[in-house]
Every structure is written in structure tokens, then in C-alpha cells.
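Read the structure below first, then the notes.
A single protein chain has been omitted from the complex, and every remaining protein chain is retained in its original position.
So that you can tell them apart, the chains are marked A, B and C in the order they are listed, and the count of residues begins at 1 in each.
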Amino acid sequence: MILELEKNITTDKKQVIFSRLFEQNLGFKEIYFGNKNIVYLTTNKHVSGLDRLEGVSKILSSFKHEFKLASREFQEINTVVDVDGVKIGGEKLVMIAGPCAVESLERTMTIAKKVQDLGVEILRGGAFKPRTSPYSFQGLQEKGLEILAEVKAKTGLKIITEVIDTETIGLVGEVADVFQIGSRNMQNFSLLKKIGRTQKPVLLKRGLAATLEELLLSAEYLLGEGNKNVILCERGIRTFSNHTRNTLDLSIIPTIKEVSHLPIIVDPSHATGKRNQIYDMSLASFAAGSDGIIVEVHNNPSEALSDGFQAILPEEFAKIVEDSKIIAKIRKRYF
Amino acid sequence: MILELEKNITTDKKQVIFSRLFEQNLGFKEIYFGNKNIVYLTTNKHVSGLDRLEGVSKILSSFKHEFKLASREFQEINTVVDVDGVKIGGEKLVMIAGPCAVESLERTMTIAKKVQDLGVEILRGGAFKPRTSPYSFQGLQEKGLEILAEVKAKTGLKIITEVIDTETIGLVGEVADVFQIGSRNMQNFSLLKKIGRTQKPVLLKRGLAATLEELLLSAEYLLGEGNKNVILCERGIRTFSNHTRNTLDLSIIPTIKEVSHLPIIVDPSHATGKRNQIYDMSLASFAAGSDGIIVEVHNNPSEALSDGFQAILPEEFAKIVEDSKIIAKIRKRYF
Amino acid sequence: MILELEKNITTDKKQVIFSRLFEQNLGFKEIYFGNKNIVYLTTNKHVSGLDRLEGVSKILSSFKHEFKLASREFQEINTVVDVDGVKIGGEKLVMIAGPCAVESLERTMTIAKKVQDLGVEILRGGAFKPRTSPYSFQGLQEKGLEILAEVKAKTGLKIITEVIDTETIGLVGEVADVFQIGSRNMQNFSLLKKIGRTQKPVLLKRGLAATLEELLLSAEYLLGEGNKNVILCERGIRTFSNHTRNTLDLSIIPTIKEVSHLPIIVDPSHATGKRNQIYDMSLASFAAGSDGIIVEVHNNPSEALSDGFQAILPEEFAKIVEDSKIIAKIRKRYF
Partner (left out) sequence: MILELEKNITTDKKQVIFSRLFEQNLGFKEIYFGNKNIVYLTTNKHVSGLDRLEGVSKILSSFKHEFKLASREFQEINTVVDVDGVKIGGEKLVMIAGPCAVESLERTMTIAKKVQDLGVEILRGGAFKPRTSPYSFQGLQEKGLEILAEVKAKTGLKIITEVIDTETIGLVGEVADVFQIGSRNMQNFSLLKKIGRTQKPVLLKRGLAATLEELLLSAEYLLGEGNKNVILCERGIRTFSNHTRNTLDLSIIPTIKEVSHLPIIVDPSHATGKRNQIYDMSLASFAAGSDGIIVEVHNNPSEALSDGFQAILPEEFAKIVEDSKIIAKIRKRYF
């Protein structure tokens, strides 16, 4: 159950409400969710009698799914996440581009400028890289963050970069405008909770074996701590199908739009793992209603330290931008 | 290995070639493949010395995959299947629409006319329905074929309908302009071989658990009997993801285009099993490069005897047609 | 709904029942199911008033799953299939062994005698081989059946061999004591129906992507035509897990035992595709409650024309037989 409190509720009234919940031994949490003041109960059961409490303007108790704050029932209009002026989930589509991993200042700057020229406002680039093997390149780490900070300062691009553990949230947060939570950490609940306590936008990538419900329940961990700036990301799921690295599940886009108010973007680079599929899958993503894409772009993919085989050239990215504009119109969007 | 014979090869020269293959105990088959006269060996090994035979104009012996006749190495240009004047795989996209199952003459005629008005040239409709449960409606069978024949006679629409066993190939073939082989029969090799011996176009649907390689090897069974009019169809694969009935694997389109010359279309109705996803997934299919779609359209989905929950109304289909035209242009196609 | 008729029901009474069903426009079918005379309705709806009909001894109308004749609700005691004297599903476990494909009389006889010495009573061996690629060895076909017939005549072993289409049911049936329906044909409903009309025992292999419900609905196609001699077979499902060819889903055994009365055996050879897993997975199968195993045994696996990498030597099979006896005791079974 979710209780929406009156806009100018007095502290006294709040106290009465809280006491009542305490008395009934109900777990609950108060958060400010956008411009709403919310109290949600952690029980899944319906509790009667709460609507008669003074100061409660609205009660929501019926949800089709187990997630509540992420649901359309809770919020009918789409969430538009504001990344320091760049909007995600609104009419304008978002194009996020950049190298898989930050490799050097020079290279990152080169790529950053090229994608900025194409209209990109958010740069992607990994400093801390979670890698399946301990023998793979683990990212430049702190040094990578410094490079991102410099590129940000010089170009004005917003930065999205991955945060892989609770210890480095502060460090990464100094540079990142959007925290990226990777697919392997989608159910790292300690990480989710801590990032939920910041107000910084967060890109939550779907786990390789996560259902729609599980993805949205992970989003609920973020929302439940008061961070309403959650962007979902489809990046392929693990199936038997072996012609691409993962299987891009584009149907999740209309489903998310139906059951949730959160924006969703697509990562065709990790989904396919194949450079020559990025154009096709980017266009398909927009045709399916995606709010944006996040693409690996590299000026010299064969030299990339990580996942070069899936990075595209800036000129290939330019073609995606150009053709996506046409698809955007069909969907009453623009770029 | 594939031997391409000279256009006007003499019977004598052919005999010499065949004798040579017999002597070496090599399994082989002669087929006319479009305007080519082909002899292919059934061994996977390389046999040396065959290129010195008179009457052999070309030898192909190196293939990246196990399929050969279906491969780009064998045929560089795209196959365009001619369905009695309607082309599949060319510049014009194909829109196939109609009810899941043929239910009555009146209803089928109503739907047929509505989709024909929207530019559809091929009508879909099941007479023989393979159903998971013996207690589900199994189609009108012969009666259904009669209805399709009448609709065809009155409208001039081409007909695609499923053939479920070897016994009914003749019967179904009297009405069908395109044989549909359902996903459950993708590896019914006896059926494939027999249909391969006709020259009638055939829509081969990907099995629920079929890899790209397996789909193309099933196509190879058809091609290997001399039927070059093969159209592939992606209709979703079985995965853990449960927000749609199956998971539409759109990435297979660019992969097919890379490794094979065969056309591929998409069935968003069976892939998603959800009416409200058909628009999104149809557009995404065209954006990904599909040669067409096959969609369930019904004038009264709630009364449909089979799969009504995934059928769309003619007016919803009209919107798909309209918006697909814009996407077609991006991909240098039209409708 | 299932109506069980009285043992000595008169033709007149039957006629009254049938007329009543005709009048109400209810699809139905009469079969003799073991020593029961059964009429089942093809509708899934409950029809009231039928229990008042004379000659009806029992009515079953409530089933947990969609399958009925295959369900525990319909038959509480286990079905024991009698293969010309060899029982499957009773206290004695069944060990079926032999080569993947029949290759020659000599080799088949050699293997047959070796496994017979170890207590095997049913020989496996493919004559018609469904193969993913048209370029793979397709089996000796008619010649293979002749070899099996000769081995059967000389050894007295029962024969299980695959039937791949409706045309060859008669031919295969002359030799086979058990029809094998391969996993690719699990939903070849035309084949199921025709085999259902024989009374010959049939081994129904689970499809690569088949759920429990789908497997039992395919069994229902066989049972519904009056063939109650159905044996199920788990042979691995297709998953992302790539250390074995398929993933053996042993949990299906206790589930089948819970919801169905049909026997189930395991094929560790096709499930794992790895010779060095057959011992472990055979023992695990019996520990999980399997009624038997079907194993590929070859006296010279490296020369096998099909799937030699998964065949084990007779002496390896001997060890399986020996150790399975101990496990059998724990499960109140024997061999």
C-alpha cells in the first residue's frame, strides 16, 4: 500500500500517521518522490482503516504486479529523468555513445567530440569494468574517472559510467551524471539500496536471466529509497540462440510502457556483440518505442582494449542518428 | 561440393560426370535451381579432380556453414520468390494478413476484402491447424480449404496455408499458393523432402528451439530437392522470458541477410501472442530489414476460434501498413 | 470429461448415450483403454446431466492439467507397458541398449549379443535417422530394418526403432516391438494420431523445447486414439548451458510420477552427448526414480556412422548395469 500525503501536511498529522503504523507493527518508509510525499508499507497485505487518517490525500492498494512505485498504477504519466538538463523519457530521444572502456584521454576526447558533433549529449565510457575473467582488462579505474572528468569539463558532455560496488559510489559519483548498474549487478541489492539513497540518475541494466518482473523489482529497490531517476535498459538475454552474443528482447519495450512509467533504452552493442548488427537493431529499437539507445562507438575498434568487435565507427553512428530521426517522427518523437 | 554444369551441356557429357561420381561411390543429386543446372555431392568432404571434368562450369567447395544451397557463397544475389506474380524478397515488402484459422466463408471473405483494400496480396488462414492439445479446435480442414479456394476465386488474393503432413500435400497444394510449414514441423524431414519436390513457394517457420544453422539446414532439405522458392520466417523462440509468449529474435534478420540469399519475414502475432505488441514489433521488423510480415487480422478477435487474443483489427493493421511505408524508405524498400 | 461405461453395457444403451451426445452437438470418441470402455468428450467444458445416463458407471470431469487420459486423476495406478513380455513401468527396471544407427548385420549382431549377455531385453538401433543436415548419414532405412529383423529372429531381443513419418509406419511396425517417436516429431500430430491407432508400444521422446504439459498433451494424442502403451522419455532440453549437448532435466521424473500414470525412462546418451557422462547420468536417473534407461552402446564407437562420441563400450555398460542394481533396491525396484 502507498499513502500519498497532503502537500502541506503538518508535522503533527504526520506523527499521528506514523504512530498509527508503528502501533499496528507495520513496516513503512517515507520518501519524497518527485513533488509527492509518500509513505509506503513494506507489507504486501491490504491494511484497512488507513484512509480515514487525516493528512492522507490518496491511498493506492491494488497493483497488478508486485512492484508498486515503478507501476503505472502509482504514476500514470511517464517519468522523465533530468540528467543535468538532458531529458530521458520525454519527446526527445536520447543517444548515448562512447567507447566501451576509457582507454586514454586523447582517444576518449577524440571519440567524445565526434559523437558530440552528431548531437550526442551523454558520453558513455567504462572506468571500472566488471569482467567475467580476472585476467581481462579491468578498466583504468580511478585514472579512467579522471579522464572522464576532464572530457566532461572540456566538452560539457554528461557522463554515464558504471559503478560496481558500494565503496566506489562516492568516487564515481563525483564524475558520473548517470550511474550505470551493469547487468551482473541488477540484483546486487546492497548496491541498489545505496544508490537509491542518492538522487543521481541511474541506468539499470536488465540481468541476463531477469524477467520483466525482476527488472522492475530491482528498480523498486532504487525507487523505494527515494531515487526516482531510474532509467531501464534492455541489453539482451541469455538464450540457446547463438548467432548473436545475447538475444535482444525488444518486446520488453511495449510491455514496460504498459506496466511502468519508467523510461527504457536499448543497448544494441552488448545485446548483439556484433558490429554489423548495431544499425539494424538501433533502428528496430526506436521503431519498437525505445526512449533511446546506448551504443559503443570507437574511432579505431580493432585497437579497443575491450569489446572492440562490437564497437562501430563514428561515421556508422552518424547513419544511425540520421535514419533514427525518420523513425522518431512515426512515433511522435524527435531527435 | 556443388558442381554447376554448363548451360547447354550434352547428355553424353553429363553421363561421363555421373559415371565418374558413381565410380568414386559419391552420393550426389542433380537439380535445376532456377536457371542453373546443379549437381551437389552429399558428402561433406572435398573431392579433388572434379574440376577437370568437361561440362562443369564452376565448382564450389568452400562454405562457412554446413548449409550450401542456402548460402551466400552459392548465390550472391538475393532470392526473390515469385508467388504467382507477387514477389517476396525484392524491393517491395510483403504484407501477409488474415485470420489464424479459417472459420466460415462469410468471415473469411470479410477479412480478406478488408486486408485487400489495404494493399495485401497474400491471405493467410489455417485450414489444418496443428494444436498442442487434442482437445483444441483442429481447423475446418477440407472444408477450410474449400473456403479458401472460394475466397481466392472471388478476390484474386494468393493463399498461404499450412500443410501438416505428407498425405495432404496434394490437397492443400490445390488451393495454396504458398505452403506454410509450421514451427513444430521445421524438422519434419519427410515433409520437407516431399514439399521440396514440388516447385511451390514455401514459408518455413523457425522452430521454437532452432538455431540459425538448424533453420537453414531445414531450408537445405527443401532446396536440395530442387525447390528454390523458400521463404524463412522468424516467429519467436522459447526462452525464460515470460512477458510475451515467445521471444522475438529480430537479430536473426541481419544474420540471415549476411549468410544466406533467402528472404525472411516476421510473424509478430505468434512471436508475442499479444495484440498490443503487433504494431511495435511489425515496425521493428521492417526497421531491422525484414522482407515482410505475416499478421493475424480478424474483424472480431473476441469471437475467433483460435488465438483471438493476438489478432488485430483491420483498422489497426491499416496503421501498421501506413507507418511501415515510411520505414521502408529508410531501407530502400517500398510498399 | 470422461465417461466410463459399464463392463457389459448393451449396444442399445450405448446408442442412447451416443445419441444424447450427438444431440447436444458434443464431439466425443469411444476407445477401449486397457480393460475399460471409455467415451471422452473433446470439449474442455463441463457438461451437466450426463451422469444420469444409463450404462455410465463413472464420470470424470475435474483435471488439474489439460491432459486427461494421461493424468493420475484418470488412472491412479501406474501403467505397465507390456512389450511382448517385457514390462516397462513395473518393479523391474528396463535397460534398453544398442547402437545409435544400424550399420551392418555383423556389427549389430555383435553389439546385440553383448548387451543381451548383460541382461538387456530390448535392443535400440536406428534404421530411419532424422538428421539436422541433409548431408549427414540418413540411416540404412529398409536395409536397416531387415538387419534388425534378423537380429531379432536370432536373439529373441525386442526391437525399438524410430518411425519418422506416416508412410513408413507399416514397414517399421513389421520389425519394431516399440515405435520410437523422436524429439523432433513430438508435435508431429499426424504421426501421433496414426500411431495412436495401432496398439503397439510407443516411446515418446520429449522435444528439445517441450514443457511437461506439452509432452503429456502429445501423449494424450496417442492415448486418445486408443493406444495406451505409451512410454515417455526424457532426453535433455535446450538451454544456454553448453558443457553438455542438452541439459538433462531429471526433475521431470518425480513430476511425471506425480501427475501421470505413464512410465518414463531416460536417454543419457542424447541428453549429454558425452561418453564420459553416461555412467553418472544413468545412475542419477535411477536414483531419481526413472523406470529405465536407453543407452547407446557400440563395440567400436570411433567407427560409428552416427554420434559415436556419445556411445559407450559394452564393458562400460556392464558397470552401469551392476551399479544400477544397488540403486534399484533403494527405490524398491530391481533389475
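Convention: contacts are C-beta pairs under 8 Å (C-beta built on N, C-alpha and C of every residue); 3 or more make two chains touch, one makes a residue touch a chain.
The model shown is predicted, which means the values in this text are computed figures rather than measured ones.
S.K.: Just to confirm, in the complete assembly, which displayed chains does the hidden chain contact?
M.R.: Taken over the complete structure, the missing chain's partners among displayed chains are A, B, C.
S.K.: Out of A:Asn44, A:Ser62 or A:Ser302, which touches the unshown chain?
M.R.: A:Asn44
S.K.: With respect to the chain omitted from the figure, which of C:Ser104, C:Thr168, C:Thr247 or C:Asn300 is a touching residue?
M.R.: C:Thr247
S.K.: Of C:Glu4, C:Glu30, C:Glu150 or C:Asp323, which residue touches the hidden chain?
M.R.: Of the listed residues, the one touching the omitted chain is C:Asp323.
S.K.: For the chain left out of this view, which of A:Ile31, A:Val80, A:Leu105 or A:Ala209 touches it?
M.R.: Residue touching the absent chain, from the options given: A:Ala209.
S.K.: Need a quick check: the contact residues on chain A for the chain that isn't drawn.
M.R.: These residues of chain A touch the chain that is not shown: 42-44, 66-68, 130-135, 164-167, 184-185, 187-191, 207-209, 214, 217, 220-221, 224, 238.
S.K.: What chain B residues would touch the chain not displayed?
M.R.: 238-240
S.K.: In the whole complex, what residues of chain C lie against the chain that is missing from view?
M.R.: 209, 211-212, 237, 239-244, 247-255, 258, 271-272, 274, 276-277, 280-281, 283-289, 323, 326-327, 329-330
Rule of thumb we're sticking to: only the chains that are shown with their structure count from here on.
S.K.: Just to be sure I understand: the centre of a chain is the mean of its C-alpha atoms, right? Then which chain's centre is nearest the mean of all of them?
M.R.: If we average C-alpha coordinates per chain, B lands closest to the whole-structure average.
S.K.: Among all chains, whose Cα centre is located farthest from the one for chain C?
M.R.: Measuring from the centre of chain C, the most distant chain centre belongs to A.
S.K.: Distance from the CA centroid of chain A to that of chain B, rounded to the nearest Å?
M.R.: Roughly 39 Å, centre to centre.
S.K.: Report, in whole Å, the distance between the mean C-alpha point of chain B and the mean C-alpha point of chain C.
M.R.: Centre separation, chain B to chain C: 32 Å.
S.K.: Counting only Cα atoms for the centres, state how far chain A is from chain C in Å.
M.R.: 50
S.K.: Multi-chain contacts only, two chains or more: what residues does chain B have there?
M.R.: Within chain B, the residues that touch at least two other chains are 209.
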